[in-house]
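Only one protein chain is missing; all other protein chains are in place.
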Amino acid sequence: MAGRNGLFVPGPTNIPDRVLRSMVVSMEDHRSPRFPQLTLHCLRELKKVFKTTTGTTFLFPSSGTGCWEAALTNCLSSGDTVLIARFGQFSHLWADMCRRLGLEVQILECEWGEGAPVERYRDALAADRGHRIKAVLVTHNETATGVTSDVAAIRQVMRETGHPALLFVDAVSSLASIDFRMDEWEVDVCITGSQKGLMLPAGLGVTCVSEKALQARRGTANLPRCYFDYLDMLAQNENGYFPYTPALPLLYGLKESLAILEEEGLENVFRRHAYLAGGVRAAVHAGWNLSLCAKRPEWQSDTVSAIVVPSGIDGAKVIDRAFRRYNLSLGAGLSKVAGRVFRIGHLGDCNELMLLSALGGAEMAMIDCGVALEPGSGVAAAQRWWRANESAATGTTGGM
Amino acid sequence: MAGRNGLFVPGPTNIPDRVLRSMVVSMEDHRSPRFPQLTLHCLRELKKVFKTTTGTTFLFPSSGTGCWEAALTNCLSSGDTVLIARFGQFSHLWADMCRRLGLEVQILECEWGEGAPVERYRDALAADRGHRIKAVLVTHNETATGVTSDVAAIRQVMRETGHPALLFVDAVSSLASIDFRMDEWEVDVCITGSQKGLMLPAGLGVTCVSEKALQARRGTANLPRCYFDYLDMLAQNENGYFPYTPALPLLYGLKESLAILEEEGLENVFRRHAYLAGGVRAAVHAGWNLSLCAKRPEWQSDTVSAIVVPSGIDGAKVIDRAFRRYNLSLGAGLSKVAGRVFRIGHLGDCNELMLLSALGGAEMAMIDCGVALEPGSGVAAAQRWWRANESAATGTTGGM
Amino acid sequence: MAGRNGLFVPGPTNIPDRVLRSMVVSMEDHRSPRFPQLTLHCLRELKKVFKTTTGTTFLFPSSGTGCWEAALTNCLSSGDTVLIARFGQFSHLWADMCRRLGLEVQILECEWGEGAPVERYRDALAADRGHRIKAVLVTHNETATGVTSDVAAIRQVMRETGHPALLFVDAVSSLASIDFRMDEWEVDVCITGSQKGLMLPAGLGVTCVSEKALQARRGTANLPRCYFDYLDMLAQNENGYFPYTPALPLLYGLKESLAILEEEGLENVFRRHAYLAGGVRAAVHAGWNLSLCAKRPEWQSDTVSAIVVPSGIDGAKVIDRAFRRYNLSLGAGLSKVAGRVFRIGHLGDCNELMLLSALGGAEMAMIDCGVALEPGSGVAAAQRWWRANESAATGTTGGM
Partner (left out) sequence: MAGRNGLFVPGPTNIPDRVLRSMVVSMEDHRSPRFPQLTLHCLRELKKVFKTTTGTTFLFPSSGTGCWEAALTNCLSSGDTVLIARFGQFSHLWADMCRRLGLEVQILECEWGEGAPVERYRDALAADRGHRIKAVLVTHNETATGVTSDVAAIRQVMRETGHPALLFVDAVSSLASIDFRMDEWEVDVCITGSQKGLMLPAGLGVTCVSEKALQARRGTANLPRCYFDYLDMLAQNENGYFPYTPALPLLYGLKESLAILEEEGLENVFRRHAYLAGGVRAAVHAGWNLSLCAKRPEWQSDTVSAIVVPSGIDGAKVIDRAFRRYNLSLGAGLSKVAGRVFRIGHLGDCNELMLLSALGGAEMAMIDCGVALEPGSGVAAAQRWWRANESAATGTTGGM
């Protein structure tokens, strides 16, 4: 198919040329005296993105899923209880992993489209007088439904209930795009992957671990783990090395993407994501008169919008039409929302023009599939929003 | 600035990933026994794009401008007369080059926005009983005004007047995008560059030369030339070599872009360009209620649209706004039409979604600059056009 | 430092330009209808490299270490016994992983430099009347000592003793370089990584699993695993997808490296490795009068040579000198042989000229560090060997 594929799945995201270029590297000896410069630089700069000075950053050759497993196996023991809210495919999969690894999983079932239920977390923690719950799991940004949850509030109820559990946060589709504060929120393990806000190909599991979590690893946590052992990694990382051959191009790519984030400024990056998301939401609501999967405004994600198709329309067909006819890749509805939503990822290296093509293509595909829409309606609403919010676009225009 | 730059100048065009990748090569000995494979392949496959079996293709390390000069200096003598119509910046520059190289230039002055005036060519040729005119120059696609001329008709009047002049055609912004027929139209030199329909960076002057033109070089043509000497090139090319070090990455890139054209099919490529241009013109006319610089429908180019901004509006400001605020690169109005038009290139590796972003961005920039437009109006018109003409979109959807 | 780094660690290996180029890709939707083509192609072609028609190939976003863990956790239960010979750092680490994952490890301790002790494997298996041993582990090519073991012979003693244990083989530094026969040797899990004979960056764990091993996974094997679960991978792979976002550039790179192996021909690849290794060994023995860590000729690896430095010389200093003064990366002596050996990797995309630079640089560094050597002595011996064995060089010269 001629022309560039419009890639608007919520990850992998579009890779900036600078990053693409930076990964064109010859291999090198990962045990050379020069190598630690690269490792130490990446691990240190990453801390800024997690907003931590006390945490330890790790880079595993894995996907984000691997880092979920790392958090569980390093810090917990067989039979330990974890508390998790399930409100989308990714919180579901994490809960499922817990069970398969031999943990007791206390699930707060929510409707898909809801965010983390802070009061129900509070209730569960308050009820857990014996501190049977060893870890509280929160999906910061549920990629399947486009829902962002309030991690700070969860930490707050943990404080208020005096609960000593560890706090694990899945920030796969939020880190480096939506504000995340490792230290302020006292997160114990934060998990992400390289292929979202970090604007890299998949292949690097990126995680940040608190001193308390490392203590758990050093203590009685008895789940077996070796590949994902924090302590093996820590022992080598301290000198700038890795316990096994690292994925070199991704390290160079990470160095570059961290430089890009630094140049734009992390707060500007967040603002840009909010600004761009605003336009997409204007298209959905004002333009198309459709609704988001996210059930409340405060849960609407700035990185991905899951758009509910009208009843009678098969969302999967919209996605298929968009891909085959318009070379547009939209995110599918997964599991419980399969066929009911399609998703537009608006994270990473993104701007208004790119999203105009996504919105324009999505509305063509919807019309082709029988959705009653005016051509250009979503585009026009987004344009109006972005024109009216120019002052919020600092992130976009600052880097000239 | 975050996100991909929207590149819609009429060249350099967007480079397909396959081509970008193919140019990541180590250097090699251009005199090795293996090297001729590459050269001979490119020169041979290029002939298909020119639709010639009798012509000779050349690749100069130069821009298209160099190939203009090559045509003149190889085939003509000091003081020879050339006949050329001037109706835009590029026909103007070519005429100017003729004068500077010591040729007599008989200019058919036209309004910018008109195409080659076939009847006036006929009159001039008919009047030239002594065959003082040694070459007839035609700009197939005037990039500055978005005007495509009828080269076949020019050849026809040459036939009808029995005029023996050489026929030189500037196909810089048409070759591999708009139908061009070297042999059928008996073109003597056709000139293009790598950075347009061939989807490469600039740096390769690409030209095709008839046997008659080579005879002129071998005959009395006395303009000095050395770097651009067809015969030096021919002598080396026959064995697959070059008279000086060739621009290796561009040769590999050309090999790949020729493969892409072959896979899509040249006629499908032309159809796709017409189909995409149709959407852009719908946006201009039905959407924005503006007009094109091209003064008649048959002259409207399928590779570039020069859009006249309303009086009172400075086209240069629209372009500047588009670039600074929306990361959108539009083509400027040049020389006589500076400030009066902006241009959207829709050639090369392009598709509907990419053009939606160009149209959407252009209308935002126009509105910001005071043009009275409805947001989304151009986008909607283009969407309607493309949806209504799906059957014409074979080029786009065939390659799945 | 000016000029290309001479990379002769035994992995990561030098990446061919074709492969480097193939990884310059834009991201794409790993759930698109087009994506399975890539997955299924890679998984199918990989089987040829493992010489299997009955096995199942998997690609994990991990290093080879991850695939060690996958083999253990998918097929074994807590407290199961495994039998492994330890004769180098990598067999040591694998044994250590077994222990840490909760397995009983029956170790056949060997001197470093020896290969897998077939008769001792036989004795241990024969003695295990109760079939307490659930898996036999063999390191096909011990990268730390440059020792290749006879996997076929291990399988033979398993047959002769009628032992039903699974056979796991670490072929990290042998696959695609030294003959390996999954089906003929009835290997149950073979493990490798992308950064050795497959000529890719690290980041892909590449493994092949027998039907018997998959049955173990489906059966009572109870070690916890999720990220590395064969069945999750299998369920998605069957349709060409992955359970989590795959490392896209590596998949495209793998496709290209498999094409290169196919073009050269796997048997030619093995022959080329033997031929090149012959020259290196000639340099070590005839040229430098030094010895290899490998204690017997039949154990000498065709992919890596561990060279014992004379007593009184610190191998680490030779390596450091080579790197700092000559931009040459040699492999370090690890653990028990630290300081006593340096290693030259001669696997992957390698030829005589590259190895001449490695040998020439190594001898300069050795002389600088006080080793009594004639300059050029190793180079000359290798040259003589390669010139005398031209007929064996078919792999190198066939692809013109």
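For reference, chains read A, B and C in written order, and residue numbers begin at 1 within each chain.
Criterion: a residue touches a chain if its C-beta (ideal position, glycine included) is under 8 Å from a C-beta of that chain, and two chains touch if they have at least 3 such contacts.
Quantities reported herein were computed from a predicted structural model and do not represent experimental measurements.
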> Looking at C:Trp112, C:Trp299, C:Phe342 or C:Trp386, which makes contact with the chain not pictured?
Replying inline: C:Trp386
>> Using the document's definition of touch, tell me which of B:Ser62, B:Thr139, B:Thr207 or B:Asn237 contacts the absent chain.
In response: B:Ser62
>> Going by the contact rule already stated, which one of C:Lys51, C:His92, C:His163 or C:Arg272 would touch the omitted chain in the full complex?
In response: C:Arg272
>> Just to verify: which one of B:Pro224, B:Pro297 or B:Gly312 makes contact with the chain not shown?
In response: B:Pro224
> Just one of B:Pro246, B:Gly315 or B:Gly360 touches the chain that is missing; which is it?
Replying inline: B:Pro246
>> For chain A, which positions touch the chain that isn't shown here?
In response: 17, 20-22, 24-26, 34, 400
> In the full complex, which residues of chain B touch the absent chain?
Replying inline: 4-5, 7, 9, 11-15, 20, 23-24, 26-33, 61-66, 68-69, 73, 78, 97, 100-102, 193, 195, 201-203, 223-229, 243-250, 320, 323-324, 329, 331-332
>> Tell me which stretches of chain C touch the chain missing from the display.
In response: 1-4, 6, 14, 24, 264, 272, 324-328, 349-354, 356-358, 360-361, 363-364, 367-368, 374-377, 379-381, 383-384, 386-387, 390, 393, 395-397, 399-400
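Just so it is clear, only the chains that are shown with their structure count from here on.
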>> With centres defined as the mean C-alpha position, give me the chain A-chain C separation in Å.
In response: 35
> Once you find the CA centre of chain B and the CA centre of chain C, what distance in Å lies between them?
Replying inline: 53
> Going by the touch rule set out above, which residues of chain C reach two or more other chains?
Replying inline: 20, 24, 26
